[in-house]
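All remarks here apply to the structure that follows.
As you look at this complex, bear in mind that one protein chain is not there, while each of the others sits in place.
Note that the chains take the letters A, B, C, D and E in the order they are written out, and that residue 1 is the start of every chain.
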Amino acid sequence: MTASVISRFSVPRLEEMPDDVRARILKVQEKSGFIPNVFLVLAHRPEEFRAFMAYHDTLMDKSGGLSKAEREMIVVATSAANQCQYCVIAHGAILRVRAKNPLVADQIAVNYRKADITPRQKAMLDFAMKVALHSPTVGDDDFADMRRQGFTDEDIWDIAAIAAFFALSNRMANVTGMRPNDEFYKLGR
Amino acid sequence: MTASVISRFSVPRLEEMPDDVRARILKVQEKSGFIPNVFLVLAHRPEEFRAFMAYHDTLMDKSGGLSKAEREMIVVATSAANQCQYCVIAHGAILRVRAKNPLVADQIAVNYRKADITPRQKAMLDFAMKVALHSPTVGDDDFADMRRQGFTDEDIWDIAAIAAFFALSNRMANVTGMRPNDEFYKLGR
Amino acid sequence: MTASVISRFSVPRLEEMPDDVRARILKVQEKSGFIPNVFLVLAHRPEEFRAFMAYHDTLMDKSGGLSKAEREMIVVATSAANQCQYCVIAHGAILRVRAKNPLVADQIAVNYRKADITPRQKAMLDFAMKVALHSPTVGDDDFADMRRQGFTDEDIWDIAAIAAFFALSNRMANVTGMRPNDEFYKLGR
Amino acid sequence: MTASVISRFSVPRLEEMPDDVRARILKVQEKSGFIPNVFLVLAHRPEEFRAFMAYHDTLMDKSGGLSKAEREMIVVATSAANQCQYCVIAHGAILRVRAKNPLVADQIAVNYRKADITPRQKAMLDFAMKVALHSPTVGDDDFADMRRQGFTDEDIWDIAAIAAFFALSNRMANVTGMRPNDEFYKLGR
Amino acid sequence: MTASVISRFSVPRLEEMPDDVRARILKVQEKSGFIPNVFLVLAHRPEEFRAFMAYHDTLMDKSGGLSKAEREMIVVATSAANQCQYCVIAHGAILRVRAKNPLVADQIAVNYRKADITPRQKAMLDFAMKVALHSPTVGDDDFADMRRQGFTDEDIWDIAAIAAFFALSNRMANVTGMRPNDEFYKLGR
Partner (left out) sequence: MTASVISRFSVPRLEEMPDDVRARILKVQEKSGFIPNVFLVLAHRPEEFRAFMAYHDTLMDKSGGLSKAEREMIVVATSAANQCQYCVIAHGAILRVRAKNPLVADQIAVNYRKADITPRQKAMLDFAMKVALHSPTVGDDDFADMRRQGFTDEDIWDIAAIAAFFALSNRMANVTGMRPNDEFYKLGR
């Protein structure tokens, strides 16, 4: 597989990358056993790579009102709506691993309304989809509904921010033609 | 005006903010004469604030194939499609200033196809709108079209990344109910 | 500026127009200090000009349950949905003047749901937008909702008729490529 | 059948109407053998009635590049897209009569692309539908296409103006709940 | 009229057809006085013809909670949404005959919300349209609503299955360019 296969743009070799970018990539490679292509594709622009990863990590790698699996559910549902191949396949794998559930990622990707999730998770995804697809209509009523479901304002910000961040991420993946690594398809099944 | 007016979430006072966040805000206040509300609203989450501003600055404050005014055109056109009040009004002002043109921001906000812009700028906005609204259909043909218009691959990445970044930004502004400062309405007219 | 700049169709000179058309235009010029381009563009067809202006005046220049500023709000909101550059910019100016509010027109043009308007005005615009965009689904329930908000049947007709008239007007402006006069951009700010 | 059946608004009796409105209505009754409900429903507001009828007549009752049957084709196609029961059924009848063709109105109402019409008429309806449904995207290319099909600029204005006028008419009929007269269903079959 | 007029595909002559297909067609011709074109067009593929007709008959020719006229209402409403000329015109005729009502088919075809039907029939069509156009969002709430309207689960299956079967039928008619027989236009008026 050549670099051009994973992106419409040039992809730097590891030795060409700034030290911090390369270090971050080697770390994920050590942990996962392979380098997810998003790291290589976005390394085309080191400054944007750093901001993207910082934003991603602060939203996805934290504890709080939402579990890590729930955060991945938001990614899979909204990325499916945006038809983002990389995000659905890569984050579907992560969701299977984090939820310890081999079915839920595919269910959410096709139609989250019929997935094996709790009513609270369904409400979370309804709101995330509204943010992803109809954000100008989000209003005080939506906040009231979410609070009634037991979500705090910090949870609501988390859901909105994850949907918003992957609005960015999906568009970058769709434009670059970012290819999901073959490893993701089987992970966690 | 109280903090609650500019966001559905709590807004920290300057003295409550981490030093780097406050420093950044004081700097923009010194330059602009007022604090654009996006800084205050996003300071609710310092980590996300830092990533957001780093991403923004690397895309918007640089030279290259696209002028700074052209970068703002992309913001205004895609934010209007996402009905983002803060972004259209604040970046409309910045566009008027950068383009030294009091009319073009309103023209682009309502219908960029009929704005007083060059055919190349029209092609730039056609592509930006496709990224904003129909990114799953972006294909090799679009790249070929853009290159035929004289855009380099780095220009194409810039256009896509700005549209993608404001896909995030518009959603955060719409969900937080971010209010544009009164100062923006008249700026550059 | 030549005639061809303001319309895709030929624009008659004042001296070529029928007397009543010219008289009407001179009167508006006297009052406004300039001739809004809609008058010149539509004078291409005097019969249609007369019907258009008669329809416009009976809907917009009257008192009743809706204030003149509220009538202009309907124009700005629905014309923004139809991306009509002339109507948003020209009637945005008139709205600023009539509402004595320099902010509300831009707010409504971008997203009326977040404008500084009363709940009653918000309900008025919700209904106007339904007429503009989804009129086949208007039903008895909508009438009941509007009456509950305190609107009379004559108010409901007014709102619907203004949205309907500007459905016509927006389409004519979009097809003719009607250009807003430069004067409108700054008016009432 | 009572007045309330044909409109959600009150319908004046003939003797309550201004003389010119009543005279116009009696004339159409004499010609058609019945009073089309649009006259009664819109007589609720005599000023708007006059402007509506003047606009209608100048567009529909004239000769020129488009035949009267072709003008009615535009009405039927765009009114079907707007799901306007009154306009499709009443103008469908008029189209059958004017085209001396008992099939074409139903064909156009369901899917004009498959109607028994000429390629030129198909191009006319393609443009009319763009005006009715996507007017912000009408551009110089559309004018060039239409001229290539042999349409003059006056023909293009006619097509656009008819589509625009029925954008108004369809919305008024949908909001008032204007009921087509039973007589229209069989006319011209 | 030649075979090619009624379909984009070749249409077999009666004597070329398998015996059972021809027998079925001769039976409908005897009953109706003409051969509805759907039989000829689909006879291009005898196996599919047999499955299509078996499916059609088990759904449409039975008694139960829904009358035969109500079944045709579902066909007309959903086929109009799919702009299927053959289905709207042919089943519109059948609906007029079965409902003994010369007006209701055209009313439903243009806008079923404003047709002369009962509230129960309106609820039936609301659900059928949701199946036709937005089936991924059908949920338990829809079932609860329908039961509240007095529909049994078997009625709900019937409504859904008819809407689903004509989703197939409309697409085959649209692709083949299936032409409605002239006889249908006047039937039952």
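Criterion: a residue touches a chain if its C-beta (ideal position, glycine included) is under 8 Å from a C-beta of that chain, and two chains touch if they have at least 3 such contacts.
Just so we're clear, the structure is a prediction, and the values are computed from it rather than from any experiment.
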item	value
Residues of chain D (touch criterion as defined above) contacting the omitted chain	111, 113
Missing-partner contacts on chain E, residue numbers	8-10, 44-45, 47-48, 50-52, 54-55, 58-59, 82-84, 131-132, 135-136, 138, 140, 143, 153, 156-157, 160-161, 163-165, 167-172, 174-176
Chain B residues touching the omitted chain (full complex)	136-137, 139
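Keep this in mind: only the chains that are shown with their structure count from here on.
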item	value
Size of the rotation, in steps of 5 degrees, that lays the CA trace of chain A over chain E	120
Between A-B and C-E, the pair joined by more C-beta contacts	A-B
Per-chain CA centroid nearest to the all-protein CA mean	C
Distance from chain C to chain A - Cα centre to Cα centre, in angstrom	44
Separation of chain B from chain E, taking each centre as the mean of its C-alpha atoms, in whole Å	51
Set of chain D residues in contact with two or more other chains	83-84, 136, 174
Interchain contacts, given as pairs of chains that touch	A-B, A-C, A-E, B-C, B-D, C-D, C-E, D-E
